[in-house]
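The complex appears here without one of its protein chains, the remainder shown in place.
Let's look at chain A:
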Amino acid sequence: MPPQANSPLPTGFQLEQYRIERQLSLGGFSIVYLAYDEDDTPVAIKEYLPNSLALRSEGDIAPQISAENMPAFRYGMKCFFEEGRSLAKLMHPNVVRVLNFFRANGTVYMVMQFEHGRTLHQYIQKHKGEVRERFIRAVFTRMLNGLREVHSHKLLHLDIKPSNIYLRTDGTPVLLDFGAARQTLLTGQAFLKPMYTPGFASPEQYGDRESLGPWSDIYSVGASLYACVVGTAPPRADERSKNDTLTSLSRTHSGRYSEQLLETIDWCLALDPLARPQSVYSLQKALMRKQPGEAMPATWFTDIGTRLKSFIGRA
């Protein structure tokens, strides 16, 4: 039986202090809404609603969960809390901010800062094959600042992909969606199985979960970089492990992109975790350097500095 699609809360629905405007996205695990708070500030609200376990028909508010699905539903809720816990501790301009967390309608909700812009996925779709190197380097270097913050809290994202990298209107990236990732960490639960997108998940995520680490997120960053250059995701890592059909970008795409960038992407996509950059910082260094020996543009550093200042200023 294919999982049914859940109907979203209706426009104008008053959810605690928030007014639902419309559905932004629908995933297997949750629905994300655009809503306005009492000051009319837009927020993104994520509703925990796994469609294989909870059904909300048209016109209903509270989802229906059968007694038999209840333990699984609650278990998934735990994963949703995990995401809330991870995000609540992170305060970084390149990581989505959580503003509130509450329980209503028999399920739970996470309120996040709403950002204007579009996902990197949408950007790649629109500029297929024409994503400029300068853009790639700028977006990823900054996005990796956020990922560094994530790793420094001893967390892994585990679901990095272009559709989870949001580009604000000013071009700065924000890392989204820590939920799908977390739950894949809890293995053996068939009903909540792969939420990660094939092609972007590291080989460790398919098999040897003991060896998950920052290098696993780095594989996904590599796959996202690959998608910027090629326009599609690389072959699935589990299939690559059996029969590797990935040809190195430095052979197929040289000319349009600098050799150093293509080599960096190939480096991230190594099947052996130890053969990849071992930390986000080492990858950042590679992305900030155009030719071996050439200094990185000063603006990116000053940019981090001013952001840091404004961040501290707000505190």
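Observations on the model:
Convention: a contact is a pair of C-beta atoms (placed from the backbone, for glycine too) under 8 Å apart; a residue touches a chain by one contact, two chains touch by 3 or more; residues count from 1.
Convention: contacts and distances are computed from a predicted model.
Going by its UniProt record, the hidden chain of the complex is named "SpoIIE family protein phosphatase" among "MoxR family ATPase", "1-acyl-sn-glycerol-3-phosphate acyltransferase", "SpoIIE family protein phosphatase" or "ABC transporter ATP-binding protein". Which of A:Phe13, A:Tyr36, A:Tyr75 or A:Phe135 touches the hidden chain is settled by the complete complex: it is A:Tyr75. Although one chain is not drawn, the whole complex shows that of A:Arg22, A:Arg103 or A:Lys126 it is A:Arg103 that touches it. Seen from chain A, the chain kept out of the figure touches residues 71, 74-75, 77-78, 81, 84-85, 88-91, 97-103, 108, 186-189, 315.
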